[in-house]
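Please read the structure below before turning to the comments.
Here's a slice of the assembly, chains where they normally sit.
Per-chain residue numbering starts at 1, and chain names A, B, C and D are given in the order in which the chains are listed.
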Amino acid sequence: MTEIKIPLTVPLAKHREYLKNFNLATASSGSLFLFAGDQKVEHLNSDFVGSGISSEDASPEHLFQIASAAPVGVFATHLGLIAHYGADYPKVPYLVKLNGRTNLYEGTENLMSKAWLKVEDIVEFKKQNKLNILGVGYTVYLGGTNESKMLKSAAKIVREAHQNGLLAVIWMYPRGKNINEDDIHTIAGGAGVAAALGADFVKVKYPYNKKNKETAKDFQEVVKAAGRTKVICVGGGKQDAKEFITYTWQQKNIAGVNGLAAGRNLHQRALPDAIKLATALALIINHDASLEDALAVYLGKKKIERHKKSDFLGLF
Amino acid sequence: MTEIKIPLTVPLAKHREYLKNFNLATASSGSLFLFAGDQKVEHLNSDFVGSGISSEDASPEHLFQIASAAPVGVFATHLGLIAHYGADYPKVPYLVKLNGRTNLYEGTENLMSKAWLKVEDIVEFKKQNKLNILGVGYTVYLGGTNESKMLKSAAKIVREAHQNGLLAVIWMYPRGKNINEDDIHTIAGGAGVAAALGADFVKVKYPYNKKNKETAKDFQEVVKAAGRTKVICVGGGKQDAKEFITYTWQQKNIAGVNGLAAGRNLHQRALPDAIKLATALALIINHDASLEDALAVYLGKKKIERHKKSDFLGLF
Amino acid sequence: MTEIKIPLTVPLAKHREYLKNFNLATASSGSLFLFAGDQKVEHLNSDFVGSGISSEDASPEHLFQIASAAPVGVFATHLGLIAHYGADYPKVPYLVKLNGRTNLYEGTENLMSKAWLKVEDIVEFKKQNKLNILGVGYTVYLGGTNESKMLKSAAKIVREAHQNGLLAVIWMYPRGKNINEDDIHTIAGGAGVAAALGADFVKVKYPYNKKNKETAKDFQEVVKAAGRTKVICVGGGKQDAKEFITYTWQQKNIAGVNGLAAGRNLHQRALPDAIKLATALALIINHDASLEDALAVYLGKKKIERHKKSDFLGLF
Amino acid sequence: MTEIKIPLTVPLAKHREYLKNFNLATASSGSLFLFAGDQKVEHLNSDFVGSGISSEDASPEHLFQIASAAPVGVFATHLGLIAHYGADYPKVPYLVKLNGRTNLYEGTENLMSKAWLKVEDIVEFKKQNKLNILGVGYTVYLGGTNESKMLKSAAKIVREAHQNGLLAVIWMYPRGKNINEDDIHTIAGGAGVAAALGADFVKVKYPYNKKNKETAKDFQEVVKAAGRTKVICVGGGKQDAKEFITYTWQQKNIAGVNGLAAGRNLHQRALPDAIKLATALALIINHDASLEDALAVYLGKKKIERHKKSDFLGLF
């Protein structure tokens, strides 16, 4: 178990709960495997139906089945889905995504995405249901006329999450006409803003189009800029499983990030394949697996040896 | 009586009330026959006076007469009308529509429709009057610059409705210059957003212009995307009664939706005709009637046999 | 005394106060003679100084003198004026106009007029001063980008007025580039919105430019659309007294409205003339006078016979 | 001591405090000599440094020195300055200007100036410091898209000031592309709005460019329109002292206004000159001095005879 620095916005009386949430989310490794399930708002139904997408994905229950069976650290989704399915999937570690916007508004400028609910609503919900709600998530779009409102909301959410012993994860996206979303220096800037906000983890874009280890090395700038706020990379659109595993390994071991946010790469697969892939990813993220071992496990060429299944928080 | 999953946003102390409301609204069938009476705001007086519209419809009391005499699950209208007529129609199952906008603003972009009142106001009103207020309704327009505000309001309304044991119905309309409102994939996206909001029912458009069973089959995408949020189809403008009954049967039995929202198709008819039509629709929605039976009942060729009148919640 | 239906938004404990206010405002006739005195904001000083305007009208005290001496149901004006003159005119039945905008902003689009004060402020004021404050008024402009905010305010104001036993009067004006303010169908639409808001009375435009009884008959659409919300017609600019009396009679007896809102037609006249005209109008509105009687009384050819002066709430 | 009508928005329990504030501010004359010191925000440093401006004016302390030594009724300035200097100038009668905007935004349209603080903050401040805070001031710009917000704030401020026994002064400025700020009819309209807001005093523009008594006579329209809200004229830019005194006399004795707001005309002068000028003005405003006497006193040709120095609230 890595030693962690509890942010001072977590009051003493909530240290135990924060630690419990942090260790559960990171399998006590300090790194977070976030299963992103907020695309029903962000991308409407396009991520769930179509060519190359498993037919199981048409129903939101598929998300819960994966979250329940695969060794993810948190399943990030909106409260409404948790309210409808949570009773049947009580052991999933949840992170409530507080905001969301659809892609019907075309363009990248002056985006706005308000928090749907207050942190106190989530705390009340957790109290009423005893679900494993480990934290909250909020997306910030930097660069538009609403930046100021979103930074204010984000700071408030981080503070209130911590006051209640919950983790705070910020999705940080610079967006706008003249903004290159794949520019590592810009991504690093966003990570620094998340640090100023006091987030525990910041979810940022990774330039997957640049396919070499040099990118992972350059990405160290992002990790440094974030300071004690830990960086997790967005998985993005569905990729070839082996490539995705490779990227994840490079991000963790070369760039030095502390986690991954995978959404489409998991739920667009049928349940067994999603579980296999998630297992390989978790080995890298939480258990320092070598790339070879992770790939071998995914391909079924190797059983999980070095890491006992019990490490996986009893999810197998 | 179908077994239902109570959303976790309904606290334990309100389970009994939520169940009572749900079963009353759905005639214990799990499907909702919503009589939509919010057009006095949405369409001003154009839905109530004109050629092909019964002269009875000129006064809002016509809505209450139908709601009182026909076997609808809920009558959705604004609080002001309920305040003025409710004492004379105390047995109607009401659903308070919280927002509304007129069609004087031409265009479909950047629409906004704020909730007129808070859920707590409705709860207070119910307490003061002992009316059968079963739930609340709220319209969301996706795709414009106000989307974010409306999603926030919707999430808050759903949560607060559930905290008080009330049903939450979301009218979900993607709107904008480049949005095809009849596109099933887009409608499915909207239904998924309602699921993320935690709505009990989502009221969506149905592409009535495409007149075949294939449409109903394609519409399954919407029902799947909504998950445990149940889909009800908008009735739209007044149609031929037999066609409307047929569509409703297809929606229920082919697409798999859980209800119908009929407004103009009922209130633009004289009271006896409206009751006949509503009876046929209720047979399909709440009592699994065959299309033939429903049509026969509407045409007066068949008495209600299979379903005892008493199933209709004593409304006859 | 007409039997009235108390809206359900008035709690039982406030029934007596609401009834008292309603009967005082309508002289127990169910119809409201509203003396509109909010033009100091709406039209700045143009309604009070100029050719054809009595020099007495230059000072706001003229309004109070008329309100005090003429048999009006309520005198609608802003709180500031009531605060400065109310102690000297304690018997006037007041209706506090909550919002107002100047005509300095040219154009009819995207109008906005916020409530200056909360209903609770008015309730507190009434408690502190024991004035006859019978209700509140609020103007809604339909059709612009601020419609949604104004509908929300209006619904809140109606509800809170009723919760405190006060009357709620809505000034309802569809406004915008493509909106014909004299179109009866559009006016009816606005009246229907006021019904959905739960107003007691809705003040609407009347197409005075169309000078025949046919207009009054067509205007029945408005009265029907409003349902149990009673319609009162705007008096508009100063007219010939006999014509104005004739219009009022037609509105009441042909269109079926329940009252009149007269402003400039009263205060632009010298006090004695204003009182004479108001008396004739009150005979029509509250006492079912014939047109001939009303005209004769205005012209001094007939004394008030059928109606005892004492009917006029002791205002003579 | 003139008899005054206490507005009904002042509760009985605050009558004594309101009267004390009113009499202190008006030297028991009913007319207000307001020393306007809010230009550090409104005009940045341009009113305080430059040709024709005393070098003393470079520091804000100059304002307090004048306010302390000259017989002004209130010194209107922002709370921050009072907080920094008030302890050294404890006898000054203060009026806290609640809002302010800079002139960096060029143009006159759609101006906005929010209240920086709430009336209750000022009440708390007064309680903490026992300073002579007699009232609050707020500027309203009529005619733009923010008019509605400012009218709402103004009404709230007037009401809350009165609830706490404080005076409420409204700076009322119609502004916009097609608005003639020097048009007396328009100024009168603004004064009428202030009356509708319930202000005690309204500060309006005076058309100084029209140099004859006719203007003062025409200005009676403004005074009449304001009713029981008393009118005070803006002093404007620095003028020749004798002309300024003459204007002030005409405003008081021909137009019938109840006071003056002088800012630059005082503070751009060296302290002794400012005191002399203020003394002459106070003689006109509060002590019915003749123009000749006032001019003679300013020029040092006459000692204060008719009015004992002790009338000046012990400020000499």
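The rule is simple: contacts are C-beta pairs under 8 Å (C-beta built on N, C-alpha and C of every residue); 3 or more make two chains touch, one makes a residue touch a chain.
Remember, it's a predicted structure, so these values are computed and weren't measured experimentally.
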| item | value |
| --- | --- |
| Homo-oligomer size of the whole complex, from 4 visible chains | 5 |
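By definition in this document, only the chains that are shown with their structure count from here on.
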Components of the interchain contact network lacking chain C: A, B | D
| item | value |
| --- | --- |
| Any chain that touches chain D and chain C | none |
| Interface numbering overlap (same over half, different under half) for chain A and chain B | different |
| Magnitude of the superposing rotation for chain A and chain D (Cα, nearest 5°) | 145 |
| Chain B-chain D separation of Cα centroids, rounded to whole Å | 59 |
| Inter-centroid spacing, chain B versus chain A (mean Cα positions, whole Å) | 37 |
| Per-residue multi-chain contacts in chain C, two or more chains | none |
| Topology of the chain contact graph, where touching chains are joined (line, ring, star, complete, other) | line |
| Touching pairs among all chains present in the structure | A-B, B-C, C-D |
| Contacting residues of chain C [partner chain B, same complex] | 5, 7-9, 11-12, 142-145, 147-149, 151-152, 154-156, 158-159, 162, 174, 176, 178-179, 185-186, 188-199, 221, 224-225, 227-229 |
| Footprint of chain C on chain B - complex, ascending | 38, 40-41, 44-46, 48-49, 58-61, 77-88, 99-102, 104-106, 112-117, 121, 125, 128-129, 131 |
